[in-house]
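Structure in structure tokens, see below.
Let's turn to subunit A:
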Amino acid sequence: MHHLWLIPILPLAGFAVNGLWGKRFSRSTISTVAVSSVVLSFLWVLKVLSGGVEQPIKETYFTWIQSGFVNIPFELAVDRLTAVMLLVVTGVGSLIHVYATGYMAKEDGYYRFFAYLNLFMFFMLLLVMANNYLLMFVGWEGVGLCSYLLIGFYYLKNSATTAGNKAFIVNRIGDFGFSLALFLIVVQFKSLTFDDVLRGVQAVPVEQTAGMITAICLLLLVGAAGKSAQVPLYVWLPDAMEGPTPVSALIHAATMVTAGVYMVARSAALFLKAPVAMDVVACVGLGTAVLAATIGMTQWDIKRVFAYSTVSQLGYMFLALGSGAFAAGIWHLVTHAFFKALLFLGAGSVIHAMHHEQDMRHMGGLRKYIPATFWSLACAWVAIAGVPPFSGFHSKDAILLAAHAHHPWMYWVGVATAGVTAFYVSRAMFLTFFGDFRGHGHPHESPASMTVPLAILGLLSLGGGYFNVPHYLEPVLGAAHEEHPFSLVAISVVAGLSGIAIAWFLYIARPGLADSIADSLGGLYKLVHNKYFVDEFYFATVVHPIIGGSRSLLWKGLDAGLIDGIVNGTGSVARRVGSVMRRFQTGNIRSYAAWVVAGSVAVVVILGVAGGVR
Partner candidate 1 sequence: MNFFLLSLLKLGLVAFVFLTALAYLQWIERKVIAHVQVRVGPNRVGPHGLLQPLVDTVKLLTKEDLVPSHVNKFYYLGAPIIAVSMALIGIAVIPFGPKIEVFGIETYMQLTDLNIGVLVILAASGIGVYGVALAGWSSNNKYALLGGLRASAQMISYELPLALAVAAPLLIYNTLSLRQAVEAQQGYWLGFIPNWGIFYKGASAFPIGIFLFIAFVLFLICAFAETNRIPFDLPEAENELVAGFHVEYSSMKFAAFFMAEYANMVNICALGTHLFLGGWLPPFPAPYSDFVPPAIFALGGVMCLYHGLNYIRARDKYTLPVFGVIFLGIAALHLAPPLKPILIPLFWFLSKTGFLLFAYIWVRATLPRFRYDQLMHFAWGWMFPVSVGNLFVIGALVAAFL
Partner candidate 2 sequence: MDVILFAIFAFLSVACAVIMIAQKHPVSSALSLIGVMGSLAILYLLLGATFIAAAQLIVYAGAIMVLFLIVIMLLNAGEEPKPSHQSLIARLLGAPLIVVFLGALGFIIYISIPTEETKVTFAAAKAGSAEDVGMALFTRYLLPFEITSVLVLIAILGAVVLARKEME
């Protein structure tokens, strides 16, 4: 008995304490409760994993749902995949909690923030530890809820609440797909437990159930796309940056958005049986990567740049999954968690230093004002740009090689995207830290509670590539192919470096050249800068029709017309009947009683005639 339940329960307890009594606590108490709860669960994870997980650890607590042939236990399990996720979630989570105590120090609703954050940790841990799809779905919805709450944390800002609603609604679409997938799984495998599904998949020969399994996989993909911001459901993630920066780092970079990746990896067995779905996944991933990367080149808001970078990196992970290298995907998930969390936290530190200025055009030259932030961000920079031997290089490399093995053209697109990635990150770095200071006010370095996590994450994103995740995951996800053709590796590295170089050329060597290029591109630049007008497109095609339709048809027609009509009709009929029946109502209790007695006499007599109650 490893008492796995402790891992999710601890943050939940933190949430309960802060949520119920946080209003009366001092800030130090709140942060102590919140941070310690997460750190404790991190330590417990370490204790559980210290025993090694050659055999998956399963703990069934009670039968949750028993209905017909479906029996869903409340069961937590830890295998190596979960172990990796647990380490990332609780580890990075703890760092970000620590960071948040510094970042949010001056904000209102301090206890609210940390209560939500702990609740999120609870649901995320539930998600990764669940041993069946339904429990996973609970965590899935829970993290969605928390992300909604935290995006709308500054609920006085209209944009924040709108962003929250957007995130929530777009996620609903994904969750709809997911739940459909769950229904299909129940129909197909008569169970929702991962093991049963795995067994079922291996049991039946492919050709019989290919259609069904493909459907399941595609629906799962819809869910994953919703949660992990893939085309066409990625639009909520950039807006989600309205939330506080630690939230963007924890939820919208490191953990929640990777839930989709985790889910697909968890269902690897299913996907492997559905090559079509695999290709779809790969294409979606690739498309997302390219799209987001190109948009990222043209944004001025530092957090938005990193948001699009997140989207494109997630695209990479899906590319990996689609090309069958699940382990590589998870690996990139881990490294990405490190350097993207770092990027966001760094951005947060920058914003903190700039007194909540997010526009890169008003920054610059911050290198000398906030060195600690700069150097830690530099680590993330080289990591994401794929500069060997840093973490991003390894995982991205593994993905690209897998893509090459899958479809060579995917490799080339990926490489291009890698270049673009390197470019926009370098652009952000140059605009922020180099050149001369274009802002106003005096930037100040952030407190230790923020810089220390930055430093730790910096080290991780430098060295994180040497956790050989694919090797560790072999028992779960099968062996990754090992050969590293030097040429391919070299090409991707060159792409990355060239991206950096171009950025240097455009923003350091020849400042202003970039704008002129943008003007010369004209329409194309506008198209990209306005995110391909995707939002506008959705509004025109989906949102407006739905609103209009429900107003005219559902409200005016169905509700006001039909339902009210039925209700009023019933009422009037009742009144007409009553106008007759009220003659009997003299208001005298005893005459009612007499009637009752008469009725019972009738009953009794009939019974007697019928021959008693034998």
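Going forward, a contact is a pair of C-beta atoms (placed from the backbone, for glycine too) under 8 Å apart; a residue touches a chain by one contact, two chains touch by 3 or more; residues count from 1.
Here is how the candidates were picked: all candidates are chains of the complex that A comes from, given by their letters.
In this text the structure is predicted, and so the values were computed from the model without any measurement.
Here subunit A touches, in this complex, candidate 2 (chosen among 1 or 2). Within the complex formed with candidate 2, the subunit A residues making contact are 586, 588, 590-591, 593-595, 597-598, 600-601, 604-605, 607-608, 611-614.
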